[in-house]
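All protein chains but one are shown in place.
To keep things simple, chains are lettered A, B, C, D and E as they appear, and every chain counts its residues starting from 1.
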Amino acid sequence: MNQEMFTINNLWMMVATILVFIMHLGFASLEAGLTRAKNTVNILFKNTIIPAIGLLTYGFIGFNLMYPGDAFSGGFLGLTGLGLTLPEGWDTFAYNEGYTFYTDFIFQAMFAATAATIVSGAVAERIKLGPFIFFSILYVGICYPIVGMWKWGGGFLDTLDVPFYDFAGSTIVHSVGGWGALVGAYLLGPRLGKYTAKGMSAIPGHNIPMATIGVFLLWFGWFGFNGGSVLSADPGTVSLVFVTTAIAGAAGAFGALITSYLKFKTYDITMVLNGILAGLVGITAGADQMGIGEAAIIGFIGGTLVVFAVVFFDRIKIDDPVGAISVHLVGGIWGTLAVGLFGNLAGYQQVISQLTGIGAVGVFCFLFSWIIFFSMKRTMGIRVEEKEELEGLDINEHSMRAYPDFATKE
Amino acid sequence: MNQEMFTINNLWMMVATILVFIMHLGFASLEAGLTRAKNTVNILFKNTIIPAIGLLTYGFIGFNLMYPGDAFSGGFLGLTGLGLTLPEGWDTFAYNEGYTFYTDFIFQAMFAATAATIVSGAVAERIKLGPFIFFSILYVGICYPIVGMWKWGGGFLDTLDVPFYDFAGSTIVHSVGGWGALVGAYLLGPRLGKYTAKGMSAIPGHNIPMATIGVFLLWFGWFGFNGGSVLSADPGTVSLVFVTTAIAGAAGAFGALITSYLKFKTYDITMVLNGILAGLVGITAGADQMGIGEAAIIGFIGGTLVVFAVVFFDRIKIDDPVGAISVHLVGGIWGTLAVGLFGNLAGYQQVISQLTGIGAVGVFCFLFSWIIFFSMKRTMGIRVEEKEELEGLDINEHSMRAYPDFATKE
Amino acid sequence: MNQEMFTINNLWMMVATILVFIMHLGFASLEAGLTRAKNTVNILFKNTIIPAIGLLTYGFIGFNLMYPGDAFSGGFLGLTGLGLTLPEGWDTFAYNEGYTFYTDFIFQAMFAATAATIVSGAVAERIKLGPFIFFSILYVGICYPIVGMWKWGGGFLDTLDVPFYDFAGSTIVHSVGGWGALVGAYLLGPRLGKYTAKGMSAIPGHNIPMATIGVFLLWFGWFGFNGGSVLSADPGTVSLVFVTTAIAGAAGAFGALITSYLKFKTYDITMVLNGILAGLVGITAGADQMGIGEAAIIGFIGGTLVVFAVVFFDRIKIDDPVGAISVHLVGGIWGTLAVGLFGNLAGYQQVISQLTGIGAVGVFCFLFSWIIFFSMKRTMGIRVEEKEELEGLDINEHSMRAYPDFATKE
Amino acid sequence: MKKIEAIIRTSKFEEIYKCVAGLGVKFLTFYDVKGMGMEHAKSQTYRGVAYEPAYIPRTKLEIVTVEELVEPVVNCILTVGKTGEVGDGKIFIYEVLEAHRIRNTERGEEAL
Amino acid sequence: MKKIEAIIRTSKFEEIYKCVAGLGVKFLTFYDVKGMGMEHAKSQTYRGVAYEPAYIPRTKLEIVTVEELVEPVVNCILTVGKTGEVGDGKIFIYEVLEAHRIRNTERGEEAL
Partner (left out) sequence: MKKIEAIIRTSKFEEIYKCVAGLGVKFLTFYDVKGMGMEHAKSQTYRGVAYEPAYIPRTKLEIVTVEELVEPVVNCILTVGKTGEVGDGKIFIYEVLEAHRIRNTERGEEAL
């Protein structure tokens, strides 16, 4: 290792950090686009404040919870202090050959907020702002880093005989968000008028261009999300990850296109957009372990699954306006499993470890979210009043409209 | 060459790859913004699926067609296999001093889809989805790589005594798209009501902010498109290319602003946006051969030409909703020629070679597109029914609206 | 220094350049989103042409004015020629260890236009296009580089015993824009109907999603704006700057959220967006001198100040549709002062130097803007006619609408 | 033939439509209008400035029908459309001289 | 003076306008309305859920004119506006008591 290589690695990690940052705009656009105009300010407000929450809480406690140090390797939980304390030689390759201490922190911090952003989509158009922000702080500040520690912090999932493998976070990041989304959407109940006596009714997203912009920005950022997870600028690995990431997204688009066309006899762009994301979530766990062909298969299946998942959750009356649960939870589980089925690590033992990880994370996140959402539901209440929901959250929680100059329906 | 330099070069090529990727969002936004609200889902659907097609087909066959190897140097066509096969030392500078095999592939793959995206703008608001997708697959998977091979793959244009010069693809990429756009728009015929008995009527784009976002994103990505075409992070060359790219775009804006103001007595932002793109397309062929002054001249002339071109194609009743032919074909030809007129390579011989390249590519792409579009027109048909066109493609091909919550006119 | 390190540094500077470029799209989106639909084409037109003006004028004269060379060190003004002349070894680390001559130019050129963009927001919805463009050319081409020379060009502010410190331009860039905005908004007077007999009336921005996209893009680009100001890829410093930049923005969001909620009892997203920007502007002057805690404090205070500032300027009837003065002038002054109050440079002497810089720049920019705007006001006039303002600038200055397919109110 | 014009709360449209449809009214036309009246719009705040949108969005209903149906239709609207709070709206009745169905040349009552 | 109100297919407006203009009708007012009737809107699908927009967008035409012109105007609409398919719409005629031109104080028929 020399200063040049260290500088290159650190440069790539910083660029990757910026790319992950812009994913938050991707989420904001996608979620705003797939919900109604009367709730747009609200969803944007949440998605704007979430990254802020993520950066601050991660600096205050998250980073320490997630990387408590070797003392806690193989453990479930560890904390040695609050805030950031600069270690010796933090800005040299003595700290890490791939990045400085600050790069380490900021790259990780950008990831953190993602979990809450995923939730915001599923609970959109009916959750109260206060409770949501409160949940986000706890989920991003405590739940996410604890789970992250289990694997990336050297916790028990990392020390299994056949270690659980999750390259960039199909489980550690996306499923974590997905579980919170599932619990939130379930405890809130569906949006008014979504599931009526005469069956399911559609509540179309109000701005398809915004949704499309959102997905492109997410894909754009994903190159940093996965590519940065190499934790260095190693030419071979990073370029491989780029290829698998690109191909999986593309295959996901086709998986969803074909499946939704066969099922619904129509070219539904929102399904294609979800399919791209499902393909990306799917490859995330094994982005550095697959070849181009395997990436295509994983992405394609991810894109197919998401269509069935969206229909399934609708059938069991769990109302997820943007398909967050289908994309991040279902896609995340699929991607994590896929590491045991395809690529370099494929094998029976690995499947077991992957299932262990999926299960452990699932149980913990499910309970964590349930406890917070449920206790809030019983106390302050988590859902806006019927009248507010009908009129829209923008006018009621923000006394503002997203498009005041336009004649909007309803 | 050493590992550090190799890693730097490869890093820049990967960053450039991401920048080229986001250009697809740029195209999507621009084309959606310059067409009508009733066709927005359709144009976005196409622009979302195109990059997916590009990545997959290029992996399956395109890359092999474009770089068949030395065996075919000086040739017209070569193919030695399908799919990607990792060469020895693919991830070392033994493969190439600038990038790994995978970086090579993914950077090239991102370019590929561009050709089809250009076409989609010109045929917007009236082409059937199926036939368009079919065309795109063939054009991106076969036509583009074959033409690319002629120059970048060491084909006959590269082995002329005075080799044809096209740095980043004014001809190889933009004109290829432009020819397809010309043929498509011509064979489809104009949109209903565009050219009526009482003359030409305007069909304003429905969302100028989106169009603007699109052009900025394209300019943003162009730094990767041109800068990456250096195929290394060489400080001198890449920074020169950045300057010429930025200046040409800026000069293009002024060229179009002044020309359109003089012609129409109004400040038409859509012309300025087209002017920026024309400036960028113009500099693309010689971005590394020009000085700042020459870049300004080339960009300015490009911006001027595009205004005349838009008017011209309207006059001959070729209906191009977004000005794709004027920007990419006219601009591409201009830029390719400019290499013979300005900068380091300027000279009579070079002009001849440039004309040779322009001509060869033109004839091939024109015929290729004609054959596909024409045979589809005679069989399945390429144009939606009158009623569908009037009601809009969104509701008819996608049974969906882009802005369901808004009161839209018509 | 060796070629590898030079190439890395230059690579980062080029990437930073692209990031600064996209900030112009951020400004365009933010300003368009916070103004009315009837003036959208106009604001986009300005923000599209401004970067073009910036690049061209900076190449023609700005760069020379800003970096006249050592001969003028400690001075107020210097100019040794027009256009760009390549120095010996321009593309080697002999020129500079961090970048080539061209990288130097293009990075600086991207900054230049920012000043004018800031002004465009404050004078929006009522200024004539011609005069605004004329002002922008002079402000970007002459005022900005002269001020920049004082510090970054080695001028008198740089040679004070305790040199004035402005890392990335809280004063040199943001305040410069802010002063122009103040003068412009004042001399133009408020928009019709803004301050009426029965008090202040709200004129809501027409597209909150666009405004949100704008702020995220600005934050995104800010990593290049501040990170690039390190002028090398030094791992320690750049990563520190990333952290302070991210944290200050996040803290700014909370500062504005809390303050505006306490003051107005509502969750106003436009204030949160302004707060993020104020936090970013605030940290810009000392981004490399603060720790994470200080960054949080500076950002938080910045976010708080902006809310009071917006109310204040409304009270004194200076109509700033997008809050540009509050964000860039107030935020810029705060950030510049903060360097003397927090971090490594904190100290009485430094405060004095900071005040000197703030004052000198303020006086110069104020006078410069006043002279131009005032003389134009007396001659050609700077404000559109009442009828045009009521109908909207789009239809009158551009004979075009931004959203022709939508039913817009008024 | 009479024309019944009702200015109602937009939120009540669905219910009212069901009710009149129940009476055999197969056709009706409605559109968004703005109302000035006793009720006042929820005030909004933007960047610290509170303001009150000048009007309230309402829905206007138009039903042309025969004498006999006027009474029952009006009752539908009065009962279903009522919340008892200011803002419920009004109903107005007008005389219709003639009606034509464009599809065929039916006119008068059977055109309804 | 009579008022002619016609609910027509939005797509037919152009033609109808041409026709009545030919009769010397210089003024008319029209706007978008929503119709409930025999015809049903094209069903849409969103994320696998098919649904039918409750109403059909239509255009409402208002022409106030003199007795003599009522017949011909109605005929214009009946002939040009007709497709023969459900959804063609209706025409209604009302009595107008008085008319004023705001620009000058003309009233009655010459105000039309």
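Everything below uses one rule, namely that a residue touches a chain if its C-beta (ideal position, glycine included) is under 8 Å from a C-beta of that chain, and two chains touch if they have at least 3 such contacts.
Fair warning: this is a prediction, and the values are worked out from it, not measured in the lab.
Asks: As a test of the contact rule: which chains in view would the missing one touch?
Replies: Spelled out, the missing chain touches these shown chains: B, C, D, E.
Asks: Among B:Thr85, B:Ser201 or B:Ser375, exactly one should touch the missing chain; which is it?
Replies: The one listed residue touching the chain not shown is B:Ser201.
Asks: Write the list of subunit C residues that the hidden chain touches.
Replies: Within subunit C, the residues that touch the unshown chain are 390-391, 395, 399-401, 407, 410.
Asks: Contact with the hidden chain only, please: which subunit B residues?
Replies: The list for subunit B reads 200-205, 260, 263-264, 266, 268, 270-271, 307, 310-311, 314, 323.
Asks: What residue numbers in subunit D mark contact with the hidden partner chain?
Replies: So the residues of subunit D touching the missing chain come out as 2, 6-8, 31-38, 55, 58, 60, 74, 77-78, 81-95.
We adopt the following convention: only the chains that are shown with their structure count from here on.
Asks: Would you kindly count the fewest steps from subunit A to subunit C, each step being a jump to a chain that touches the current one?
Replies: Tracing touching chains, the least step count from subunit A to subunit C comes to 1.
Asks: Is the number of contacting C-beta pairs greater for A-E or for D-E?
Replies: D-E
Asks: Could you put a whole-Å number on the gap between the CA centroids of subunit B and subunit E?
Replies: Each chain reduced to its C-alpha mean, subunit B and subunit E end up 47 Å apart.
Asks: If you average the CA atoms of subunit B and of subunit D, how far apart do the two points sit, in angstrom?
Replies: Averaging C-alpha atoms per chain gives centres 53 Å apart.
Asks: Indicate the residues of subunit A shared as contacts by at least two other chains.
Replies: Counting only residues that touch two or more other chains, subunit A contributes 4, 8, 11, 15, 204-205, 207, 213, 266, 268, 270, 399-401, 403, 406-407, 410.
Asks: Would you give the residues of subunit D that are in contact with at least 2 other chains, written as numbers and ranges?
Replies: In subunit D, residues 44-46 touch at least two other chains, as defined above.
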